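Some notes on the structure that comes next.
With one protein chain withheld, the remaining protein chains of the complex are depicted in position.
Which chain is which? They are A and B, in the order written, and residues in each are numbered from 1.
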Amino acid sequence: MPSSRKLTVSRAMSEAIAQEMRADPQTFVMGEDVGAFEGVFDSTLGLLEEFGEERVRDTPISETGFIGAGVGAAMSGMRPIVELMFVDFIGVCMNAVYNLAAKNTYFSAGNCKVPMVLMTGTGGGYNDAAQHSQALHATFAHLPGLKVVAPSNAYDAKGLLTTAIRDDNPVVYMFHKGLQGLVWMASPAGAATEVPEESYTIPFGEARTVRSGRDVTIVAISMTVHGALAAAEELATEGIEAEVIDLRTLVPLDRDTVIESVKRTGHLVVADEDYRSYGLTSEVITSVVEAHPDYLKGPPQRVAMPDIPVPYSRPMEDAMLPNAERIASAARHTTGRG
Amino acid sequence: MASGRIQVRVPNDLWDPSETEEGVIANWFCEDGAQVEQGATIAEVAVEKSTYDVVAPAAGTLTIAVPQDGVVQPGTVIGYIAMG
Partner (left out) sequence: MSATKDDLLWMYAAMVKARYYEDTMATVYMEGKKPKFDIGAGLVPGEMHLAAGQEPCAAGVCVHLRNDDTVTAPHRPHHVAIAKGVDLNRMTAEIFGRVDGLGGGRGGHMHLFDPAVNFVCSGIIAEGAPPAVGAALGARMNGRDAIAVSYVGEGAPNQGGFHEALNLAGVWQLPVVFIIEDNSWGISVPKSKSTAVADNAIRAPGYAMPGVRIENNDVLTLYDAAADAVARARAGQGPTLIEVETYRYYGHFQGDPEIYRPKDEVKGLKAKDPIDRLYHYLMDNQITDSSDLEAIAQRCREEVDAAYAFARKSPEPAPEAALEHVFV
């Protein structure tokens, strides 16, 4: 039987968790509505039924409590997978993440481990306004001590989540709501992919070149990978061949793949749904310029959410998101063809 | 008897059409022409925000009759499986 099975991102995530829970009784899930509801964004499909309430734990709306508890459980030998429903809710529980999870390994010179996965829904594009639409990638990537993952498709989602669960460090696994393949929220065609049934891992810090091109490098992550690919198709009709790189992880960050690509193309666009200033886009550009100030033949471009709270109204939000049109426009600009 | 063609239907009792008339194919988990195994989840039907899995009634080659986002009702034939 050829493996032509396609999965949505949410099903791929659920499968990764189930396989790890089967393999290791220390692995368990907790979070709001992860049980009977199977995750508000379907990240825990079928888990309650298979593993029961002891290992698939609905929590009160108490993020400070249950994420802090995740840190404690992880340090006592468990492998908790804790869901923060919307990444925007990090505001009520940041201490557990950045002062505990991120620092306890260092404080103890590696004598204590925090093998916890914090998985959390990110992103906008469906008009949910500024407390339910942020990407916040850089907020986590900025804090030393956290690994940060943001898959763009189902194959990566499963492999990266398996790696995350097996990692002895705290991993923030940021899944974009609009990539999950939810029946009630549109997702781009490329998000659902063929996914092997068997368990597999994808190493952190290895970007994937999704499309090869000689004229401009477009670096993207999570949802912007799909915008970058659409932009590349559009640019190809104009004779601009774009190379698209999916970073897949923010920490560790695969700078080498980006630098190697820019060396060939001489032009760089970085697309991220997070805010423009002090973010991933600046980090990637700096990584290139700092190491090789001579590689760029045009001004590098950031395509990101402007420095405003994510607006609710559709015409406003649509125009502010880093979509294919904005990415293509930036590519034309930096290559001097627009 | 190992050949023939069998319908893939939205089960008649999947939801109450007096409450919600129509659903849509939210996802196909196989391409048209794919080999599928009996009992495998091959599609997902959405009725408002509720979802239902459709499983392959037999092993064989799938032909998709209603594409993704196509409208369905209980009993709609959404594809065929050629056996043998």
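Criterion: contacts are C-beta pairs under 8 Å (C-beta built on N, C-alpha and C of every residue); 3 or more make two chains touch, one makes a residue touch a chain.
In this text, all values refer to a predicted model and were calculated from it rather than measured experimentally.
When the whole complex is considered, the residue among A:Glu194, A:Glu260 or A:Asp318 that touches the unshown chain is A:Asp318.
From the options B:Val24, B:Ala40, B:Ala59 or B:Ala82, the residue with contact to the chain not on display is B:Val24. From the options B:Glu37, B:Asp53 or B:Asp69, the residue with contact to the unseen chain in the full assembly is B:Asp69.
The omitted chain makes contact with subunit A at the following residues, 32-33, 35-37, 40, 58-65, 88-89, 91-92, 125-132, 183-186, 306-309, 311-320.
Residues 21-24, 46, 48-51, 69, 71 are the ones on subunit B that touch the missing chain.
Methods note: only the chains that are shown with their structure count from here on.
Distance between subunit A and subunit B, defined via averaged C-alpha coordinates, is recorded as 32 Å.
Within the complex formed with subunit B, the subunit A residues making contact are 1-2, 4-8, 181, 183-184, 192. If you check the complex, the residues on subunit B that touch subunit A are 26-31, 34-35, 37, 40, 44, 46, 48-49, 51.
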